[in-house]
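Here the complex is missing a single protein chain, while all its other protein chains stay put.
This part shows chain A:
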Amino acid sequence: MAGLKINNVTKHFNDFTALSDVSLDVADGEFVAVLGPSGCGKTTLLRLVAGFEQLDKGEIVIGGKVMSGAGANVPPENRRVGIVFQNYALWPHMTVAENVGYSLKVAKVDRAAREKRVEEALALVNLQGFGERRPANLSGGQRQRVALARCLVAAPSLVLFDEPLANLDVHLRAAMEDEFAAFHKRTGTTIIYITHDQAEAMALADRIAVLDHGRLAQFATPRTLYEEPANEMVASFIAGGMVLPADVLSGARDGSCNVRILGQETVLRCRPDEVARSDAKVCVRADDLDVVESGGIAIRVKRSIYRGGGSRIEAFPVERPDIDLHFDLPDPARLEEGAEARLAIRTGWVIPRAEGAGH
């Protein structure tokens, strides 16, 4: 088991900058999800940590040992890192037991010990008695569990998950999420979990690193990401947040301040160092918006989408047609396209002034 330090890592592919000055400090035994839209560099990060790609700048330290960096580049086969691949990458020409026992065979573990450890690993993922099967004769979930067993049998210091649920159907995903959580609890291994699915990341991770165009946008706990996004990208990326222009009217007091948004004055959460300014941006979510009889912001409905038990309303402020708003309206209330209504902002978060990522 070991912690992982990624220090100022930069990686170019020809003219394309895949990662730019990314730093992450992952504690021993921590479960970290790396989250971002496709093309944000998360797979590159994983391949750098595994050693499949070489970095251009910075260093990667696993368990206190420099693996990639100035002068050092430990090849993947010597990093003692486990990977659970997106498409499992089970060897079709080997049985389940041979797949799981491969790394032990490479390490010249004797036959008896090897068989025992393979058996144990298969038991841990509830696949006792599947040793003689071929991967082709397993279901998707079973293959995933074999991949997990193959990874844990070598007792790696660090386990990398590369979008492991992307190829599974919805029902299986929930079951495998539980499996991964249990796996982490049981082994206490440090885990880096690559995904583009926020719900997955939120459910599993101790902390989430959000990547955007090769830069680290924020590295924090799921709750902090949701409640206190560090910048506009995170604010709009996580849970469909709306980023609105606002004036901060007063400095922070007890974690909140007075703000004017689209003409409406309200009290929002903010950082303790927030000061009065006119160019602020705030983050509000659908849940923070209430339809009111009077006051609030005048809006016009663009589209109403029935969602069962209620509707998602897409609208814009009458004064500012360029801003998109959305909120949920429970039945039996209805708002048709073109209708006008008034919205009050109950709460929200003042996005801090631009600075370095993370905090």
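Basically, contacts are C-beta pairs under 8 Å (C-beta built on N, C-alpha and C of every residue); 3 or more make two chains touch, one makes a residue touch a chain; residues count from 1.
Everything below uses one rule, namely that contacts and distances are computed from a predicted model.
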Could you check which of "4Fe-4S ferredoxin-type domain-containing protein", "Phenol hydroxylase, P1 oxygenase component DmpL", "Iron ABC transporter permease" or "Sulfurtransferase" matches the UniProt name for the chain that's left out? "Iron ABC transporter permease"
Of the residues A:V61, A:I83 or A:L204, I need the one that contacts the missing chain. A:I83
Which residue among A:K11, A:K42, A:R150 or A:R269 touches the omitted chain? A:R150
Touch list for chain A against the chain that is not drawn: 50, 52, 72, 74-83, 85-87, 89-93, 102-103, 106-107, 150, 154, 156
